[in-house]
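Missing here: one protein chain of the complex. Every other protein chain is in place.
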Amino acid sequence: MLLGKTITQLRSLIEKKEITSKEVKEYFLKRIKKFNPALNAFLTLNDVEDKSIGDRMLGIPLAVKDNFCTKNLRTTASSKVLDNFIPPYESTVTQKLKNAGAYIIGKTNMDAWAHGSSTETSDYGPTKNPWDITRSPGGSSGGTAAAVSAYLAPGGIGSETAGSIRQPASWSGIVGLKPTYGRVSRFGVIAMGSSLDCPGPLTLTIEDAAYLLSLIAGKDIQDATSSPLPIEDYVTQMKKKKTYTIGISDDYFEGLDTDVAKALQNSIDIFKKLGFKTKKVKLLSPNYAISVYTIIQRAEVMSNLARYDGIRYGNERTMFGTEAKRRVMLGTYTLSYGYYDAFYKKAQKVRTLIIEDFKRVFKDVDFIIGTPTPITALKLGEFSKYPFFGELMDKFNEPGAMAGIPAISVPVGLDRNNLPIGMQLMANYFHESDILNASYQFEKETNFFDVIKKGVARYRD
Amino acid sequence: MKTYQPVIGLEIHVELKTQTGMFCQCKVNQFDAKPNTHVCPVCLGLPGALPVPNKQAIEWTIKIGQALNCAINKHTKFDRKHYSYPDLPKGYQISQYDEPVAVGGHVSFEANYGTYKNEKRSFRIHRVHLEEDTGKLTHSGEDTLIDFNRSGTPLVEIVTEPDFTTSDDVKMFLEELHTIIRYLDVSDADMEKGTMRMEPNISVREILNPKSQNPNKPQITNFKLPSYKVEVKNINSFNFVKKAIDYEVKRHIEQLEQGKTPLQETRGWDSYKNITYSQRSKEEAHDYRYFPEPDIPPFEFSAEYIESIRKTLPELPQPKMFRFINKLKLKPIDAFTLTRGKEMSEYYEKAMSKINSLKSDINVKSEKLGQEIANFIINKKISIKLPIEDFVKRAVEMIQPIETDIKLLDEIVQKVISANQKSVSDYKSGKQNAIMFLVGQVMREMRGKADANTVISKLKEMLK
Partner (left out) sequence: MSKKTLLSKEEILHLAKLAKLQLTDEEIVKYQSQLGETIEYIKNLDELDITDIPATNSVGNLENVTYEDGAQSLNSLTEKEALQNAKKVKNGEFAVTRIME
């Protein structure tokens, strides 16, 4: 019975010849056919026969967010502007996965252009939360999160600008890792926030996340912002016996739903049980990060969408959705003549403060604990009421995003409505190993309170 | 009667002759290539593509800055400049805004040195920065067609201060700048091919106190600039530059005389009608919404690094010219002419070096020798395409006539004439060139012991 088998387990099964790559591929294709119509996680299925070159992923399927350019496979960023775009080249991340023998089974739904936290701004309809299809799976990597949560693929790739991996992982009840900015190449990722975008894995276990990270991380000569720091053996590092100090900042406990607050406190207790220390820390209020993020991201968005003129590819700009237009307008405003100093330059200076703030705190602690969002999955339709709502919801993610530090979201229970609750750990630059180590210990201790097991079980073969 | 003075600043673009692109590895400067055959996701502006800067392009920009006496910024970066045009694939150009590679330089020279037109000039350079070129547009019927081969070619922008007051100044400056750039071997700087482009910004101001204008002082803008300026595009030769500026200045003065301020706008030069025409019906203020390019980390140059590039600068045209005059004792006008081209001046020095090593065999005073060789090159009496040895051999011959054995010459000439009746009759019937065949025959028989000119005279005499 393959249901719920992790990437690590599937690799073992295939290596032991207990099952073939072909059988695994067909298994998931069957599940996608059965469950995707209701969930709308996948936009495009990959029927191009990929010859696995590598021997590591052994043809195991992965769901890939539709903002990664996949050669000869339609890529839309969930926008009608790119409805028929067939990239003539491959993103570095998907190329690495292909070289490692992974099978990209399909491209997943997202908020159009990654503008959003609910996957509702997609021009192809929202993705449903597998836990409750009247609710959002989170966003913008909602399609990948839903696909993994409902076991339509054993793992997947998303991207985060400020919360877009952590938050859907939290709402969909799976693991989501946002690496340090520059740890994974952005080449071929349809740009949203150039100084923010981070490709990262969404998986069922920490080991799977560590494994996928080891496949996609590393310097890319085609991305001038990618880090030359050597990548670590994340899977090995993850299993070492270590204890850490967790930073507790009051800001990350403000405004939490009662069940979420309880689950967070419970998580801290678990870490204490594992021998971790805790320490109170004081950080700059996330409200400033919200403003910094809003200004910088929208300026970069305006700029990155300027190339869509319908001449070399894509459809006309009239096909941009409301959210995209809104963000472009604000970006234009804050960069326009006379406003640069008042907004953009100021935001970049405050960004320096945020970075220095984290650097200071990480001298004393290894992690800062919190939740990716103060609530659990919202009903579809709630988001569109407020233009700024998404940012306020993402306030726990924005400071880390502005600094570029890594973070993870792991499931820590279900709320009164049987919806997943996520907990996040943020760490210092390039400390992915520590994040994975601590999370692995947590997983071993709690099995994530069976959240993932329960989630997958809702979608029996 | 009012006196007017033009106020002109220049914006010059130089396309660098790197092998590959400013931000991608596509081959550039492929002028004869089929459209859209040297493109990639980066220079085509495909979704997800990212720029990585070309190291050579940056170093050459520093070199240009140094050759123009600029200060090189230790800290520099790229910025995004946003505007919308079909030849601009990303909807923004990666350029430089507030931290360009080089600032505050000057080009000082003596033009037409050694002639009665000798003019000492100095013009300030405001800045030198690096950016990428756009695609190329051509019009075809109801369509505009776009070729992106040129997109992403490294482009250096040189901006002068508005120090120019005459079109002649502008022309001289451009010729000097052109020579300097070619000396650096970083660009072909060909205005017709478009590897060097220039746009003047022209205004005219009224001079309130004509007496205070001192033409010999370096041009410094110490007055209030006029409230408008007109940019002129589409000028693709040095001669057109002068015509376009003269036309514009006249047009501005006409308006000013009527009490009107010329409209601030962009105009195009029509080289057939010899006029400028308005390119935009309403001048759209450009809001480029500059911000630092997040895809490219900034640059920090050490003093050592900047110095290491300065060390690779060749001797520049003006210093070389003065060295030719003072050390090599050449006539100023000849030194000027020789140094207009780096190859030509280097060839001259190589030739002189070779000749000096044979000096004992030559019967001419050393000062005159240098001048003689210069004349051969300038007046194209001997081709500089020849290998140095052949050039020197020919030069020595022409300076020092070869001792010709007159008696033997007589004999051989007679012999050759009788043996080659066809050539003789060809020559006599008007084919002047036929004599060269006979010359060759005589030279061969004489086994080099004859001076060519003497042979020719003898033959002509005999064939009368």
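Letters A and B mark the chains in the order given here, with residues in each chain numbered from 1 onward.
We take it that a contact is a pair of C-beta atoms (placed from the backbone, for glycine too) under 8 Å apart; a residue touches a chain by one contact, two chains touch by 3 or more.
Not measured: the values here are computed from a predicted model.
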Among the chains presented, those that the missing one touches: A, B
Among A:Asp309, A:Asp366 or A:Glu432, the residue in touch with the chain that has been omitted: A:Asp309
Sole contact to the chain not displayed, among B:Ser122, B:Gln255, B:Gln279 or B:Asn420: B:Gln279
On subunit A, residues whose C-beta touches the chain left out of the figure: 84-86, 88-89, 181-182, 195-196, 221-222, 224-225, 227-228, 287-288, 290-292, 294-295, 302, 306, 309-314, 317-318, 320, 322, 325-326, 328-333, 336, 343, 345-353, 355, 387-388, 403-404
For subunit B, residues in touch with the removed chain: 18-20, 24-26, 34-42, 44, 52-58, 77, 84, 86, 137-148, 268, 279, 287, 289, 292, 294, 296-300
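The definition used in the following text is that only the chains that are shown with their structure count from here on.
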Between subunit A and subunit B, centroid-to-centroid distance (C-alpha), Å: 54
Subunit A partner contacts - residues on subunit B that touch it in the complex: 40-41, 44-53, 80, 82, 84, 86, 89-92, 146, 148, 285, 287, 289-291, 294-297
Footprint of subunit B on subunit A - complex, ascending: 67-69, 75, 77, 82, 85, 87-89, 91, 186-191, 194-195, 221-225, 299-300, 302-303, 305-309, 311-313, 332, 335-337, 340, 344
